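A single protein chain has been omitted from the complex, and every remaining protein chain is retained in its original position.
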Amino acid sequence: MWLTEHRAKSLCRDHGIAVPDGELAATPAGAAAAARRLGCPVVVKAQVAISGRGKLGGVRRAADPEAADQAAASLLGTRMDGQPVEAVRVESYLDHGDEFYLSIGLDPTQATPVALVSAQGGAEIEDRAGAWPDLLARLAISPVDGLRPYHGWQLVTQARIPAPVRAGVVQVLQAMYTLYRDLDALLVEINPLAVRADGEVVALDAKILVDDNALYRQPTLAQERRLSSAERRAAQVGIHYVPLEGDIGIVGTGAGMAMANMDQVTHFGGRPANFMDIGPGILRGGARVALEILLERPDLKAVLFSGYTAGPLERVARDILAALAAHPQRALPVVVRLQGHQDAEARALLAGASDPRLHLEADFDIAARKAVQLAQSHTVPPWPS
Amino acid sequence: MWLTEHRAKSLCRDHGIAVPDGELAATPAGAAAAARRLGCPVVVKAQVAISGRGKLGGVRRAADPEAADQAAASLLGTRMDGQPVEAVRVESYLDHGDEFYLSIGLDPTQATPVALVSAQGGAEIEDRAGAWPDLLARLAISPVDGLRPYHGWQLVTQARIPAPVRAGVVQVLQAMYTLYRDLDALLVEINPLAVRADGEVVALDAKILVDDNALYRQPTLAQERRLSSAERRAAQVGIHYVPLEGDIGIVGTGAGMAMANMDQVTHFGGRPANFMDIGPGILRGGARVALEILLERPDLKAVLFSGYTAGPLERVARDILAALAAHPQRALPVVVRLQGHQDAEARALLAGASDPRLHLEADFDIAARKAVQLAQSHTVPPWPS
Amino acid sequence: MAILIDERTRFLVQGITGRFGRHYAPRMRRYGTQILAGVSPGHGGEIVDGIPVYNTVADARAHHPVDAAIVLVPGPAAQDALLEAAQAGLSPIVALMDGMPIQDMVWLRHRLRHSATVLIGPNSPGLISPGRSVAGFIPPQSCCPGPVGIVSRSGTLTYQTAHLLKARGIGQSTAVGIGGDPVVGTSFVDLLQRFQADPETEAVVLIGEVGGTMEEEAAAFIRAGHFTKPVVAFVAGRSVPVGRRMGHAGALVMGRRGTHASKVAALQEAGVAVAALLTEIPSLVAARLRT
Partner (left out) sequence: MAILIDERTRFLVQGITGRFGRHYAPRMRRYGTQILAGVSPGHGGEIVDGIPVYNTVADARAHHPVDAAIVLVPGPAAQDALLEAAQAGLSPIVALMDGMPIQDMVWLRHRLRHSATVLIGPNSPGLISPGRSVAGFIPPQSCCPGPVGIVSRSGTLTYQTAHLLKARGIGQSTAVGIGGDPVVGTSFVDLLQRFQADPETEAVVLIGEVGGTMEEEAAAFIRAGHFTKPVVAFVAGRSVPVGRRMGHAGALVMGRRGTHASKVAALQEAGVAVAALLTEIPSLVAARLRT
């Protein structure tokens, strides 16, 4: 779960990292009022979890409240990189000199947190670090020891952070590690950390990614999670749903199977409409919720429900029939391939239902190809709105 | 620093360990009012950090508020094992069955926290565990791993805690370990943990010892610390003072030297009036504060200031002279033996002051014997009160 | 020989009284897996499908000579259960459930880094040495004994692949689902080392996924000559849109690794035959087996 910049910055401030004063605004008038309270100039920033927001025009400087109103009006309600802009952060513009890059993230290869520091931060950090690897100080952090002050000093020394601000950057690094650890984060990134004329270091942007597996022990953040109703229904029964823009619905038993189904659909010329992993089929009602979510999407032309599991396929088959029975008007072809434990019983159950929407297949490839064919020949009937 | 039972129990409750409802009272009327609010019968318990409080009469049952008033009156203002009883805890009396013993403490031999559990708790636990060691389940806890639920289950299984209350005891053990770790405790002990008719487990007594070295990161507890003004003055300059009941004041450079001075005074027939460790003499003003605290004690007949250090003895000598100069009326003989860095300069300074109270000695034994002799021949002059 | 488990491996099952435990423990036993005991705190004294249940691993070990653990406790309790099994000296420890917080696993890997414990998973379908023992969710009927090892980051694709091979008449020595989480206990390279040393294994099928760098590491290991048997690979997720990338740390840590293309290229440079569809695997394997 990505936190918004606004949330990330309020957490930074709670942990002693200086950030510009700022307020969240959901309307242009609110942005103007915030600008008035903060004092101009301000920066108006779209609160979307995307990369390269600045280059896409998501960050606007405003010299007065009217300009803030206009900047907010031009951002709110638009989409950036697919993400709706529902709020802006209005914050004081701060004059500054050097910009540093700092992050604490997960290195999956070494299975360890890793701290990165560069004295040359900003949006081009990747390109610069690619060209001059010496610009980037890197240190693996033991999760048992944590990031100690001496680790911070090692990093700022190696990254050639200017001596007068080293102690301040070390403090920021320690606060970032505390955030990383206590929030169950996978990434805490500050880019840039700006140096003001008086030597104070201020986080001008902050990105925090929190581990979804750990949200059960982050109740405050879990409450703030924004999910569509379909994503929420899926999460409630323990299945994983990610909507995409194609027209062939996908259900797989396991993440790899769901991905392989998507790959096959793509291979045969179709466009997957989603990623959906129902696990091994043990979760009661999981298959039913998965299929109902897809049946309720008006943009689909076919569904590929293809899996292999040692879970109870009889129950999965009953779930499929229950989902279809709950949406009798939805003329959406559903290709089903089920292999594994109880597959004969499951096939018999499905065949016995004689639902014309059901297409049973036994072969992995043929099922995917069939779903693509059905989608191509399918005319979507009008959907009662 | 020992926490009072009342403080320990409020911390237990904050960590999810059930304790009887209770209130602190500093007057008999307050105890009666608390008994009225809590409902009788109640138990009135002297808040003193001593062992065997129950056997010394420090725990009284009261059937009604008048009895609580009387119990408090008979306890408040007395001393138990040298400790003044300044408050009582009035708490609901709870019927119960089994009594268990639980503790998390430090095993200095293994340098590890150790958890102890017995199904046969109560005041006689030591004798019983001595006679039947099997009654006591014991587990060393890794400070890196902490006390996990499975450690708790191992302990309750080994201690033969009855099956129906095992899960409850495991929860208490985990909360105790959290207290131990988060409070920088050296001991968290619940004895007894009582089993009520409905199976709930309740801590009827709780003892918590906090590491003085770690009080800097326990600001709430540090504020609650009760020290005499002399102890506080000593702590402020970083020296360690423990008053005792003899008449020969002791100052040593280091804890071992202070103890050896006490041993020698005792060996030659004297009675040490305190333990005082001023460290190696680096701390500015430490020697002066140490000697002034002793000069201000009207019950002393002599002081033995005996040390060996690589610290700056010239400054120590000046501190001694300053302390004496600040108390010109106090006719207390002070035997000084200083060896180590700058000892010649220090001796010259002291000898040059020609203060008749000063007795310079060079030999370790002779200095101690001299202090004992001076104390024995000394008549304490009247002390301006 | 097979690797990691065979008919002599004696397991206990942690979390045996949960829904997954009650479903899978009897099925594994019926296949021949030696399951001597179960562990569920607070359920000591119960019996599941004839298997006695204890409150702790220590208690179960005091009563049964178990070597290895199958762990079916939910993600939030996974670190405790895995640490308990590791401290009891059990190995391999097969961690099946998903939902384990990633920092819990990172800490555990660090904690066990000097230990001899083999930890499979978490979020793994388990492993099977066909005809000998199964530990986990892999349907035994998808497999048959034979000369091909399978290592897979995907659960279902482990047995889908075994099933495709079996349909072609090609059996397996051992099939291992290493788990779908970003950090797992046992890597492709760890298992290639074991398959290299296993005389029964003649070839290996490697099922990767986008994300992480484990496929690139396996490719480097093969390229360096440490694994000399034929390898056929498939990398799932070619059509998966690259996860919403935010922040620079990922790119700075991973460089150009982690994509479908980088993985396929690295494997091909190491001489691995990479299948475009899963269903192409059997013929690619058949062409590489000694006949």
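For clarity, chains are labelled A, B and C in written order, and residue numbers in each chain start from 1.
Operating definition for what follows: contacts are C-beta pairs under 8 Å (C-beta built on N, C-alpha and C of every residue); 3 or more make two chains touch, one makes a residue touch a chain.
Note that the structure is predicted; figures quoted are calculated from it, not measured.
Considering the entire complex, the omitted chain makes contact with A, B. For the options B:G22, B:P65, B:P113 or B:G168, the residue in contact with the chain missing from this view is B:P113.
Within the set B:R61, B:R79 or B:H267, the residue that contacts the chain not displayed is B:H267. Within the complete assembly, B:D365 is the residue of B:D14, B:E224, B:D299 or B:D365 that touches the hidden chain.
Of the listed positions B:H96, B:H327 or B:H341, the one in contact with the omitted chain in the full complex is B:H341. Summarising the interface, chain B meets the missing chain with residues 2, 49-51, 81, 101, 103, 105-109, 111-114, 116, 125-126, 129, 136, 142-144, 181, 184, 186-187, 189, 191, 207, 209, 211, 213-214, 216-217, 244, 252-257, 259-260, 262-267, 272, 275, 279-280, 282, 307-312, 339-341, 364-365. Residues of chain A in touch with the missing chain: 144-145, 148-150, 153-154, 157, 163, 166-167, 170.
Going forward, only the chains that are shown with their structure count from here on.
Of all chains, B has its CA centroid at the greatest distance from the CA centroid of chain C. Taking each chain's centre as the average of its CA atoms, chain A and chain C sit 27 Å apart. Spacing of chain A relative to chain B, judged by their CA centroids, is 54 angstrom.
Residue positions 144 of chain B are each in touch with at least two other chains. Residue positions 111 of chain C are each in touch with at least two other chains.
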